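The other protein chains are all here in position, but one chain of the complex has been omitted.
This part shows chain A:
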Amino acid sequence: MKRTLADRNRKRTFAGWIGKRALGGVLTVLLASILIYGALRLAPGDPVLAMTGGRRLTPDQVEALRHRYGLDQGFMQGYLAWIGDALRLDFGTSMNYQTSVTSLITNRLGVSGVLILYSAVLAIVFGFAVALASAVKGGLVNRVAGIVAAVTTATPTFVSAIGLLALFSVGLGWFPATGAGTGLADRLWHLTLPAVAMAIVAFGVLARVGNAAFAEELRREHVEVARSRGVSTAAVIRRHVVRNALAPILTIIGLLFASLFVGTAVVETAFGLDGVGSLLVSSVSRRDFPVVQGIALIAVLLFVVVNTLVDLAMPFIDPRVTVGGPGR
């Protein structure tokens, strides 16, 4: 009797917890979208003049623009019209390119998507390997790995980008300095240096967090017990250390996603790649608002979705994470 009640309660709190998490994510995206839309209204002076960057327009054109961006309506009306279009993947027309923002972004998604995935794989594989190796080996390996991780964590992406560019493409000529290449192999070859530049900070952070998590698990008594009972080191590490340390590592990977997205802006500019990041940078400097708003909204949405998914996956990866517990 008591048990079934507890079970039911647990089930209810679990559903409620998922709902709460999803609601939090929706609320975040909602407020962020109001901010992103409001930024245009905040622009000093006439937003249309700010958008056109001083280009001369006829009064009719100005009026058409005001109408197009809902500036002739109240804030809420204008916002609702904008977000309604955005939900249908219509972010308006670029001031600079005179084409739809959606097609501008989708045309560049290939480069940025491959870049983000490529660098994420590099950072995760190497970060995980270094974290595990240094935690297990300890001693000198651990100290060297600690220094490498501290330095890579602190290396700004634009510094790694120009360093790699100067050394491996201009200096040694191993990799191309610009362009994204065509075809899969050529593209990967072109994007290797940019991906490494982007991955460096994420690698450092992962190596540090992973090392701390693995080291903590290795110190636990059940690991000691398993070893003393003759379980092989590999099995102990796989079953007891890695599995238990996975939760904090996954959380960090979710958070690093934002830094990778920002990294595309820097790296695509440094390597002359035509991606979403460099589009964002050039649109910001030209004050091409529809493009900036579209990319910003998509970025926030992706970031919130990834982190919410990570949160929701937590209880499955690590059953010790109590649903709705004080850990928030």
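Quick notes on this structure:
What we mean here is this: a contact is a pair of C-beta atoms (placed from the backbone, for glycine too) under 8 Å apart; a residue touches a chain by one contact, two chains touch by 3 or more; residues count from 1.
The definition used in the following text is that contacts and distances are computed from a predicted model.
According to its UniProt record, the chain left out of view corresponds to "Dipeptide ABC transporter permease DppC" among "Cyclic pyranopterin monophosphate synthase", "Spermidine/putrescine transport system ATP-binding protein", "Nitrite reductase (NAD(P)H), large subunit" or "Dipeptide ABC transporter permease DppC". When the missing chain is restored to the complex, the residue among A:Ala245, A:Ala296 or A:Met314 that touches it is A:Ala296. Note on the undisplayed chain: of the listed residues A:Leu89, A:Leu117, A:Val170 or A:Leu188, the one touching it is A:Val170. When you scan A:Ala86, A:Val266 or A:Met314 for touch with the missing chain, the hit is A:Val266.
The missing chain lies against chain A, touching residues 24, 27-28, 31-32, 35-36, 39-40, 42-44, 50, 150-151, 153-159, 162-163, 165-166, 170-171, 177, 219, 221, 224, 258-259, 261-262, 265-266, 269-270, 280-281, 283-285, 287, 289, 292, 296, 299-300, 303-304, 307.
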